[in-house]
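Removed from the display is one protein chain of the complex; every other protein chain stays in position.
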Amino acid sequence: MFTGTYVAQQLLNGVVLGSMYALLALGMTVVYGILRLINFAHGALVTVGAFTFFGIFVALGWPFSLALAAALLVGGVMGLLLDLVGYRKLRGGPEVSLLITSLGIYILLENFIKLLATPQPYAFRPPAFLTQLHNVSGVAFRTVDIFIVIVSVLIMVAFAVFVKRTKLGIAMRATAESVEAAQLVGINVNHVVAVAFVLGSAVAAVTGFMWGAKYGQIAYDMGFMAGVKAFVAIVIGGIGSIPGAMIGGFVLGLVETLAVGFLPPGFAEYRDAIVFTLLILVLLFKPTGIMGRKEAV
Amino acid sequence: MRRWTSLPGGVKFLIGVGLLFLVLFVANSTLNRYVLHVIILIGIYSVATTSLNLTNGYTGLFSLGHAGFMAVGAYVATLLTFPVRLRIAYNLPLLPHFLGGPDYQWPFLPALIVGGLVAAVAALLVGAPVLRLRGHYLSVASLGFMVIITTLAKGLKDLTRGAAGIQAIPRYTDIWWVYAWLVVTIYVIWRLLNSSYGRAMLAIRESETAAQAQGIHPMRYKLLSFVIGAFFAGIAGGLYAHFARSIRPYEFSFYMTFHIVIMLIIGGAGTLLGPTVGAAIVVALKYVLKPVEEGLGIYGLVEIVYALMLIGVMLWRPEGIAGGVNPLRFLVARKGERR
Partner (left out) sequence: MPLLEVERIHVYYGVIPALMDLSLTVDEGRVVALVGANGAGKSTTLKAIAGVLRPRSGRILFRDRDITRLGADRRVRMGIALVPEGRQIFSTLSVRENLLLGAYHRRDQEVKKDLEWIYSLFPILRERMHQVAGTMSGGEQQMLAFGRALMARPKLLLLDEPSLGLAPLVVREIYQVIERIRDASITIFLVEQNVNMAMHVANYMYVMEAGRLKMEGVPQEVMRDEDIKRAYLGG
């Protein structure tokens, strides 16, 4: 049977994965809230972040903190560019145009990375201090696991303070509620959307670093499933709710890890199928998710 | 020209079909195998894209799971037609007797249709919970469905031989099968659009609230278009399997869905022949660019070109490339103005 240690180990893994989903869901839900866009390109930013860090840290040999800062910066700039070049022109048109465009942007980025970095995956070795093994009464983990959870929580707290306490953050929530009313109080909606893209994309890029550091490997297509699952997390948490997106991320990370850890061994390969079955079940029985309000059709 | 436009639609359709088959006949007897191969692929993708068009272009739903329905059709039809002499070697005697068992195999046509029907039933199961929600949920749920299907195809090794896939499928698909099905697909959708069902679907695309006010029950029509779309996607999958002669789970991936989406968008969503035009452009382009990609070693070039085309069309020509320039405008013309 499953020992307490085994359960604890699975829970830890679930929380680590959940932290990363939560970060991605956070960035996606802010954009979705305003534009009603499922931004497939969000997943590509994970790949961009991972490869940026990899290139600068491994290939150029720069220090860890600089490489991480570069990933953050590149992610943010990419987010801004996507908004300005890709999405801004389409606003106010059919929502589906935004969705299709984001699909195109995802494919573009993924294949651009494939072209630059070759189709083979790369072994991703984080700096030595992150790979140190620890063992607390049988539960094994590396420093990177703790790093991911702590940094994720810090980012989420910072974001919560931002939307709760700053004028721009309040404006962001207001714009998500009604674009027209936001304009009428003098909010420059384009500005708010750009900020949402920059923040979300920068966080996604950092998540890319975490992903590589946790799983030891990066590839040009690593971001796709991560991005789509982040949207599943948003649905689970309840569309339109920022705390919901984060909770949904953790729930999804735990469900995915625990399902693989506790179902018979043959089920491990159904991992992704389990996630999407969960999505369809949530849509069937509780489309508003854990924290969400009913969304107008 | 005036005489042509004044002909009734049915006559024009028949003339069009006659011309198509005349051209195909000439092509079939003069062109080399390589070009015919491309023409057949264009036909298969046209069926898939036309069926996606029913769901996406006319009712404004956006399904991203089309490759999943194609996978269902491909696997079901393949299992049914799989040759008797190979069933033992492929461990397929495990199939229940009514599916062919170890002793006999189904003919192509019923196998294709059953494949389409199973895809349609799958669409019903996925669509029923999701279609009452905002359109986006359908996109993600159908994408999820595709992932579930490909994961199952990988996992159910006794049935599908897992990631290794099924090879040595008989090559039943030829140019006549493909284009006959394309004609059927276009005909069904054309008739559907000119029926009360079609008008209801278009009303839903324009405004769901307004449609409801006219007493149209959106859910029913959305589900119908989703299910019929899935049926023809299943057919396309079956045709594909019996053309490529081997299927593997990862072929029916997000990229296949993406290719069908881009064919639709480039050809012009919501037009009757746009999908075929789009399929021809995209498939032909692939055969032009693939040697360049391999020759220069720039892997990803084809997809980058596709993605740029898609983004470009969305930004500057949302009605699609075929929208305005097609000589068969009467069939390409949009039903109603799209906003």
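Order of writing sets the labels: A and B. Residues in every chain begin at 1.
Please note the rule applied: a residue touches a chain if its C-beta (ideal position, glycine included) is under 8 Å from a C-beta of that chain, and two chains touch if they have at least 3 such contacts.
From a predicted model like this one, the values you see are computed outputs, not experimental measurements.
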Considering the complete assembly, the absent chain touches shown chains A
Residue touching the undisplayed chain, where the options are A:34, A:187, A:213 or A:251: A:187
Hidden partner interface residues of chain A, rising order: 167, 170-171, 173-174, 177-178, 180-189
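Basically, only the chains that are shown with their structure count from here on.
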Could you please state the distance in Å, as a whole number, between where the Cα atoms of chain A are centred and where those of chain B are centred? 32
Tell me, which parts of chain A touch chain B in their complex? 36, 38, 86, 89-90, 93-97, 99-101, 103-105, 107-108, 110-112, 114-115, 118-119, 220, 224, 228, 231-232, 235, 266, 269-273, 275-277, 279-280, 283-284, 287, 295-297
Which positions of chain B touch chain A when the two form their complex? 56, 60, 62, 64, 126, 129-130, 132-137, 139-141, 143-145, 147-148, 151-152, 154-155, 208, 254, 258, 261-262, 265, 298-301, 303-304, 306-308, 310-311, 314-315, 318, 338-339
